[in-house]
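Every protein chain except one is present and positioned as in the full complex.
Up next is subunit A:
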Amino acid sequence: MFVLVEMVDTVRIPPWNFQRQLNDAIAEELNKKLANKVVYNVGLCICLYDITKLDDSYIFPGDGASHTKVHFRYVVFHPFLDEILVGKIKYCSQEGVHVTMGFFDDILIPPESLQQPAKFDEAEQVWLWEYETDEGAHDLYMDQGEEIRFRVTDEVFVDTSPTGPAAAATDTPGSGEKKEPPYTLIGTICEPGLGLLSWWNN
């Protein structure tokens, strides 16, 4: 679920923080920059693991702050392909079942990856599994808040950096464009053992 990512970056320490220990000031700046943020093609950054190397600090003309090149390792949430994860159902929609893990929300299980046969109940806005046994068909509902075990089948990274003024001018202002999440996980529950935990606990 979590990986360690080695990164190198230049950290700017403003003069009013010069009385602090350099390591602490740098750790705070790195966490301010990266914690709870998605780095493109890397994952959701959680917190700093450690600082491996500090290069010399420089002060440049016109700016009183010091700039230090830092080699550090960061804890990043980046599940590997086919990893099994447990989350809670946030809500269901036509697009599928939306799952959350508390610290990470953008997990989707599309309709074709649900336990088949699956049906969408429009009235209650919930997906259900039409489970057949010898006694007849049971409808197993995927209610909000239920714990669900799923397998990661795909991940989508979207570069949400701001675009330049030329592109912005072509968008009609207030067009209500949908904001894409920078990091989405696609999952499946189409295997024995996957789906709501209550389906498989005896």
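The rule we apply is simple: contacts are C-beta pairs under 8 Å (C-beta built on N, C-alpha and C of every residue); 3 or more make two chains touch, one makes a residue touch a chain; residues count from 1.
Just so we're on the same page, contacts and distances are computed from a predicted model.
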Of the listed "DNA-directed RNA polymerase III subunit RPC9", "Proteasome maturation protein", "Large ribosomal subunit protein mL53" or "AP-1 complex subunit gamma", the name UniProt assigns to the chain that isn't shown is "DNA-directed RNA polymerase III subunit RPC9"
Identify the residue among A:22, A:65, A:101 or A:186 that touches the chain left out of the display. A:101
Omitted-chain footprint on subunit A covers residues 1-9, 28, 31-32, 35-37, 39, 41-43, 46-47, 49, 73, 75, 78, 80, 83-84, 86, 101-103, 149, 151, 191-194, 200
